[in-house]
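Just one protein chain is left out here, and the rest sit where they should.
Lettered A, B and C in written order, each chain numbered from 1.
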């Protein structure tokens, strides 16, 4: 297990925090680590910052994320990794689509050529909007930006002008984005989230059609996903029971 | 376990053979290998030739040495190693003292500057004498060379003219050589033989005064040996019982 | 050249996927079969859905690998679809099962047969409900009862997978004598402490050690049991390459299973093992892999 000392903790909103810590490992955008909270749990988290000071952005869902979100300067963070295949970062124009904290792993891809589509349930869920020069914002309840889902925001954008589309968020949102862009722009990369236990391609809990999200992913190309009938459709629960997404 | 294919086998006398086999390992003079005869035993053997074609010279004592001595071209030799610390090879004049097959590990040290003292029970035991330009030969029964022990041959030689003395043979012979040269020439290296089981410094069967012959030796300097009351005096038997040498 | 082996069923090569590794989702099993495995064993399935333990469920520090998945499984009634998907891989799928008594084992075994499994593997190394720290497999009477009961109820081969956490595996093996093959070995109970956290790493504290570190224990059990009784044996534990597999075969195994090595070498390890087996047999003038089974005993 690796450890690092927390350098800084920044509160983004009621339940979302940025945690910064020193780590010299060379990590690619989209890769993740398994963060251990001794005595509680171990969860996958990706990076919203990839310099010498690494940055993770974490939303509180349960005990483990709560514990990590509340780490303070000087505390120790335990983790293993980095794991998974990173996004391929292109030189040209990029469209970054992130739902909620799904925008976090896309943050390292932001540059002058990036256009952001940020979605959330409410305005509270929208983070990192100030990092983008050009962006669209949508919320389910219309409390910030336009009312609607991420895919609705895409309808106002000319997708053909982008060299690569990047998307990260709940699988159901990714599926709707895929269904929409499939006929317009074939160049897209999606970062998937499925329940993870081992993180190293051995337990089968994160699998999708024979691929392990933890090792073959979490980033998959549009072409790969098109050949996965499970995508947006079914997955295995923590116990291994096939359930609808 | 490493393996090599026997390239050539040469009979030296009734019970002594040279076995040659390919091995690219860089081995120093005096180092040894543990040769395994599957189903029979495993024994330490040093090298009489250190080129790309390695050469061991073996005298038949029991089953294992018999089996190895009778290996033929094309047969497989099993071994592990090399183990032990090698002789330090000096540039100047060298005196090489070998009793019986004890001369074998000294062969790689032979050059223009080397003077050989070869001893044996009978003339049959004298091997490698043609490799030396200058030499003395002694046998216990006087059947070849002068009658006497190695140490007797030394009495006719001006030891002070040698930059280094090298000796290998039974401990009792090494002890008598040490006792003789101790006041004349302090620059000497001795290769010891003690019962070996592990060859890697863990079983304690080859030990002498806290040193392991397999890892700290088999080559020791005169100065080291002078501080070992066990030398030429007592050793442990195969079972671990202290016995007189 | 023949690399087909017979373990009650014929499998096209001796390399099988071990239970519990990449064999929960039918699609993954299918992919493993397509990657060259001769057969695949499913995750161990029980009567009821079981969540298993919370992460961390693995500790990895090569050569040490410890897991405590905790027999998470969807329950036999929910496993039909996965088998159905896995069978699209067109090679034998073997159902691994666990239960608390002979009745449970035979119920699940019958289901596996109905679902289309080619054989069942009895995981006799799981925790026993009626006794702290005990395992089903360390009670020879219970093993005997389970094996006989399952054998009498189904028509596909039955394998018994034994635990190395015992003082007398030979007694266990004899109790499982009616099995068509013995599978040796399951993981060795072990644990790791993180000294910075000053806490055990696994949420369950204890786990099972697998991989490279346990190979010499697996080889010993295969050899020891092959010597004692003339039973088909499937070897498992720490196989990472063709030499490891050959070592198990020489010790007495007719086929071998691969688990932990997959995290190091990926699913493609099966294709590689097949290619390396052919090269090995060619170089050593071996026509039939079955010739090698148990040669180290001679």
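Criterion: contacts are C-beta pairs under 8 Å (C-beta built on N, C-alpha and C of every residue); 3 or more make two chains touch, one makes a residue touch a chain.
Small disclaimer: the values here were computed from a predicted structure and weren't measured.
Taking every chain of the complex into account, the absent chain touches B, C.
Set against the missing chain, the residues C:1, C:88 or C:193 yield one that touches it, C:193. For the chain missing from the display, the contacting residue among B:10, B:53, B:202 or B:245 is B:202, taking the whole complex into account. Contact with the chain not shown here comes from a single listed residue; of C:219, C:236, C:262 or C:277, that residue is C:219. For subunit C, the residues in touch with the chain missing from this view are 59, 63-64, 66, 133, 135, 138, 165-168, 170, 188-193, 195, 198-200, 205-206, 209, 212-217, 219-220, 223-224, 243, 246-247, 250-251, 295-296. Although one chain is not shown, part of subunit B still touches it, namely residues 1, 3, 34, 36, 38-39, 41-43, 76, 78, 80, 196-198, 200-205, 207-212, 215, 230, 236-242.
The working rule: only the chains that are shown with their structure count from here on.
By the document's definition of touch, subunit B and subunit C have no common neighbour. Here the chain at the heart of the shown protein, by mean C-alpha position, is C. Seen from the C-alpha centroid of subunit A, the farthest chain centroid is that of B. Inter-chain centre distance (subunit A to subunit B, centres taken as mean C-alpha positions): 68 Å. Chain geometry summary: the mean Cα position of subunit A and that of subunit C are 36 Å apart.
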